[in-house]
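I'd like to ask some things about the structure below.
For this depiction, one protein chain was excluded, whereas all remaining protein chains were kept in their positions.
Order of writing sets the labels: A, B, C and D. Residues in every chain begin at 1.
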Amino acid sequence: MTEYDVRMDGVTKRFGDVLAVDDVDFEIESGKFLTLLGPSGCGKTTTLRMIAGFEEPSEGAVHIDGEQVNDRQAFERDTSMVFQSYALFPHMTVGENVAFGLQMQGLPGEEPNKGALDRLLRRDNSEEIRERVSRTLELVELPGMEDRDIDQLSGGQQQRVALARALVTEPTVLLLDEPLGALDLKLRKNMQVELKNLQEELGITFVYVTHDQEEALTMSDEIAVMNDGHLEQLGTATEIYEQPASEFVADFIGETNLVHGDYATVDDGAVLESNGVTYRVPEEADAEGRVAFAIRPEKIRLGEEAEGLPNRFEAEVVDEIYKGNLGKFEVRLANGQDLTVDLQITDQGEYLSVGESVEVGWRPENAVVLTR
Amino acid sequence: MTEYDVRMDGVTKRFGDVLAVDDVDFEIESGKFLTLLGPSGCGKTTTLRMIAGFEEPSEGAVHIDGEQVNDRQAFERDTSMVFQSYALFPHMTVGENVAFGLQMQGLPGEEPNKGALDRLLRRDNSEEIRERVSRTLELVELPGMEDRDIDQLSGGQQQRVALARALVTEPTVLLLDEPLGALDLKLRKNMQVELKNLQEELGITFVYVTHDQEEALTMSDEIAVMNDGHLEQLGTATEIYEQPASEFVADFIGETNLVHGDYATVDDGAVLESNGVTYRVPEEADAEGRVAFAIRPEKIRLGEEAEGLPNRFEAEVVDEIYKGNLGKFEVRLANGQDLTVDLQITDQGEYLSVGESVEVGWRPENAVVLTR
Amino acid sequence: SGGDGGDGTGGTTTSGTTTGTTGGGGSAQGSADVRAEWGLPDLDYDVGDSLNVFQWTDYWPSGTVEIFEKAYGVNVNVSNYASNEEMFNKLKAGGTGQFDLIFPSDYMVNILASQGMIQQVNLDKLSNFDNLERRWIDQAPYDPDPGRWSVPYQWGTSGCGWNTNMTPDIEYPFSWDLMWSDEYGGQMTMLNDMRETIGASLKRLGYSLNSTKESEIQEAKEALIEQKPLLTTYSSVSRDAALQNEQASPVHLWSGDAFSAYWATYTDGESPIGYRVPKEGGVVWVDTAAVTKEAANVNAAHAFITFFLNAEINAKISNYVYYPTPNAAAKEYIDDAALNNPAIYPPDEVMQNLEFIRNIGQATQLYSEAWTEIQNA
Amino acid sequence: MSSVTVSWFKRTRSRFIQRFGGVALGLEAIALYLFLYIPIVVMIALSFNDSQTAIVWKGFTTEWYSALLDGRAIARVDPQAAWIALKNSLYIAAVTVVVSTTLGTMLALALDRYDFPGRSLLQGVTFMPLIIPSIVMGISLLLFFNFVGLTQGIGTAIIGHVAFDISYVTVIVLARLSSFDRTLEEAAMDLGARELETFRWVTFPIIKPGVIAGALLAFAMSFDDFVVTFFIIGNQNTLPIFFFGMVRQGISPGVNVIATVILLATFALIALAQKVAGLTW
């Protein structure tokens, strides 16, 4: 066993003129949960499909479990995929769906001489297969559902069957392409938790595709943010959220206030001048000239809490949106700069209204300077 | 002009055995934004369709603009509907779609002698119609798109055309049935803001159907929460969120911690005993015996902040989910009661971890006692 | 409708039971009992086990072929046609090998022979050839010399039939004008047969029905086009049923069909059906059996000819189709009512007025074109 | 403005449609169903008519059916010939279905799965037999067989039937394939199935209803074909050809009886096919 289950090595994929994946490098440690996150069309699915073996890279190499697998076909790779549409075989029962992979593998050790033709002519249903199917169905909390038809299942149950079918062959890597995309919000949240638990329990490597940043933050050990075919940033959820490497990442993950201006170092740190206002920002080695800094709405303090903070300004509330658990305020600084501030409503009634004057402030450490 | 644009008066609708809408009463003030909110199948669409004139009430009366309209057909009512599926006419261009309503009305005052037959034989394309179509398309930020085909538009653009088509006839009431349901999250959020702005700008009465509570909280002047055909609660967003009238409402809107127990009044207020723990709760006239109280996750304080609060308990963190802007903690009290606590991450790095002991507390005023 | 020359086409396959104990040659095959029952000869040649026959629609009573099949152990496949032209073109299209035995009328025998589509009959294989009346053998202008190409099967005339229930006022003698009279518009039919129908028109105009003059043919064509609106359809098949069921009258048809209808409606010594050849005269014809050029079962074809030349069989057929038989030996089994009916066996003075249709060579083209135009007018 | 001004004309028209539209359409539909079924019912009824002429009702008899069972002719219609024609029809249809379903399904797969130069041409040629008048197809085959010197018979009929049935099968299977979710195949491969296994266990079972529907239609088209067969079958008969000859001779009780039997036999066959196919779907 190598340290890395999956390694992408300068992988590029072109469809005709379209550059779908552009020189992507990453490695996934055995047993980790990696999420590919990015907007629609950024190449997430294509990346996953190259790992699964449905697409061949135009350039670069895909390694699984230490071996270069570029010219192995899907059925020769030790990965399993959970499709967004589930892709359950509609003409088979739950049990048959889950058993399919085992039967196709011809269950090594059992009836070893069976050739492809044999398997073609009949599917086998030995005791061992039955056993493993039933165990896997228990794992996904569908015990005893073997004989159900697929169309008798709810969306969430189908999701679990798809999972069971992928898990039963005990793949080295499980690939999941927006597996929860078709579920409604409530179910989706539940399944997020369950999936994460399952992954921790089984210790299987997960490569998970989503365009939902909240999902990514909640579930992943590591997140690979993709944009337009290339990898923008690779890191843990906290790294990605709190230390975004680019404006794209800052903007794509969570909400943020971006302020563009001129960066300069001063005695006791660094500042950014924008529109006549000087903001204190953390020092950033690469920064120079026109850059930006990002400050999250929940990191901005209002009123008394803003007192004594290095960045502190008079502002006016120009819009408010009530969200129940929090209030979202649009405040305008004297220089016309608009900032969004999130205020958790920790006590009933506590609220600001449009037109009110208010002090805003934040710690420079809570902001990030972005050079690209 | 009457004060109320729409009034539902004991309206009931049965489909065979199914009681889809059950004795619903409400009124919508002119120019207000009312949202019908509730789980799937609770009767929202049916209510809306009775206002539009697609369904006749089995009992009760629908009033629009002061007139009882029960036996007016849809085309005789001064309402316009925006459908979830948009229901754009696929065989017409954007301009033709928007012009349709004007053509059908025969533009009163213009070409007054033209009979129905005339219009039937040729579509009319008078200057005024062209003018109004183009103005309305500008309003929804699709200027000059008259000649586009419907299938050349993105989902968001189609949504705007549907809106323009409904607005162009200047209806008294605009009815919207989950108009954003088919859009993705980002677009949906943008459109929420735009719709709300448009409504305020035009001063048209909106009746808006959604099952998304966040959307309802963000947009509405008033929210009518429906459940199983009947009206559970009618009120402003704050009323609904902070003073839910029932467990159903508390649970359906936002996240909440529900604790069941026995209510009792004591000298200086009221308490609820549950599982050996006594919680201080606000007094509630109707309450007696076994009831419940609800406390929102963001209203619970942790650590030092909990000090000195009337409700204050030792707890252990049993789960944590990182959401970027906030941490979601599952804490367990000594009596086994689990509570969800939301903590806004106002400073980088600040965080709790699983297993840690922590104090939790909240003000009784922040909880609500629910008798049903 | 006016279209295809072959209503009744496509025929029906009568056939079935190979009773034949498949055995050696000659009469060893088939059932001697059946042969004895009908007085059929044993044959001294190997008949083979199948035979493809192309025959006019409804030209023998059902069961006839089965007797042959049983007697000689041959499986017979029969297809039907409704006009000589249809039969001819079917052979052209599919090859003469499709059928062994066909039943062309007089002029068509000549055409087929000249086109090399039939072969000579081997008289040695026909032990009862002499059953035929001499006149049908000696006076067969259509049968090319030398040799013998065809064996007469039945003969008859073409004329007009009527049903007095529909048209009580028709009285013989009448002219071909009958078929052009407005009075019967919408209830008449003419034969769906190029030479017959153009022939009738020629006769009415006083020309020979074998005219090769373009102008005469044109004139006949115009007359037929003029007549068209008066007709319900052109048809050569089930004319007996049409008369009998009062679906058409008067009807241009072959004599046998008229008498089928006559006898079917015959009660208390009378029948509403009448038949006559108009006074200008008309067609006398003889349908014959011929063996195709590429016949695969030449012996079986000869066996079948021998079969229908048999007096009893031939009479059985004649008594069913009500056509006069050319078979002298058969006459003793023929119903007297038929034999004595001058409309079936016309007296000589009538015969003198009648003409055979003849092979008129290249002029056939003129007829074909006229016929196509008539049908599509 | 308080309510939309709607012309009296429109309001009344709309009310009128609302009130009577459904009924009027219903009556029209009933009339059309009668139009479709009355002739057939009358035809069947008259097959029990105790009359030689078969048109005017003279009384009830099952005489014609006993005649049929005994193999006796019914007013010139020879049951023996009908059985042989039936046998030929079944034989031709059976062979045609097997060949055309196989070839048609394969062609559909090729058209669905591959993009290649000439694809739209091939697709056009595939659809052509469906839109070309039958008579053109029959004539061209007749001339072709004549040209190459093939003797016409059952064999040439089968060739012709396959030529048009391929199109029916292909079109139907293509429709099925267009709704086929290709990720199912990927899922199978991902689970270790090779190409043939994937086809055997996933692709085929899922498109099977389409294949069966195509086969059923192909059967019906072959079994019922008259025009093409008429020109290319030589001296043989199929049921439609036999029947065409009968019908041209006019209306007779025998034709009614045979027609009724054909009708019931076809329905029985279809019912059976549906049942068998239904079980395997």
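The definition used in the following text is that contacts are C-beta pairs under 8 Å (C-beta built on N, C-alpha and C of every residue); 3 or more make two chains touch, one makes a residue touch a chain.
Just so it is clear, contacts and distances are computed from a predicted model.
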Which of "ABC transporter permease", "F(420)H(2) dehydrogenase subunit H", "NADH-quinone oxidoreductase subunit N" or "Tryptophan synthase alpha chain" matches, in UniProt, the chain that is not displayed: "ABC transporter permease"
Contacting the left-out chain in the complete assembly, out of D:P79, D:G160 or D:G234: D:G160
Which residue of D:L69, D:M128 or D:L272 touches the chain not shown here: D:M128
Selected residue (touches chain absent from view) among A:D9, A:E29 or A:D78: A:D78
Among B:Q105, B:S126 or B:T371, the residue in touch with the chain that has been omitted: B:Q105
Chain D residues that touch the omitted chain in the full complex: 4, 6, 10-11, 13-14, 17-18, 21-22, 25-26, 28-29, 32-33, 35-40, 42-43, 46, 54-56, 102-104, 106-107, 109-111, 113-114, 116, 122, 125-137, 139-144, 147, 159-160, 162-164, 166, 170-171, 192, 195, 220, 223-224, 226-227, 231, 239-240, 243-244, 247-248, 251, 255-256, 259, 262-263, 266-267, 270
For chain B, residues in touch with the removed chain: 52-54, 73-75, 79-81, 83, 85, 87-91, 100-101, 104-105, 116, 120, 165-166, 169
Residues in chain C touching the chain absent from view: 1-7, 9, 83, 85-86, 88-90, 92-93, 111, 115, 186-187, 192, 194, 228-229, 231-234, 246-247, 361-362, 364-365, 368, 371-373, 375-377
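One rule holds in what follows: only the chains that are shown with their structure count from here on.
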Inter-copy rotation, chain A to chain B, in degrees (Cα atoms; steps of 5): 175
Separation of mean Cα positions, chain D and chain B [Å, integer]: 54
Rounded Å distance, chain B centre to chain C centre (Cα mean): 90
Centre-of-Cα separation between chain D and chain A, whole angstrom: 54
In chain D, residues with contacts to at least two other chains: none
Residue list for chain A, restricted to those that touch at least two other chains: none
Chain D contact footprint on chain B (complex, rising order): 64-67, 69, 72-73, 75-78, 105-106, 108, 115-116, 169, 172
Residues of chain C touching chain D in the complex: 7-16, 52, 54, 57-58, 62-63, 77-80, 82, 93-95, 97-99, 237-238, 241-242, 244-245, 247, 264
Contact footprint of chain C on chain D as seen in their complex: 52-53, 55, 73, 76, 78, 80-81, 83-85, 142, 146, 151-152, 230-231, 234-237, 241-242, 244-246, 248-250, 252
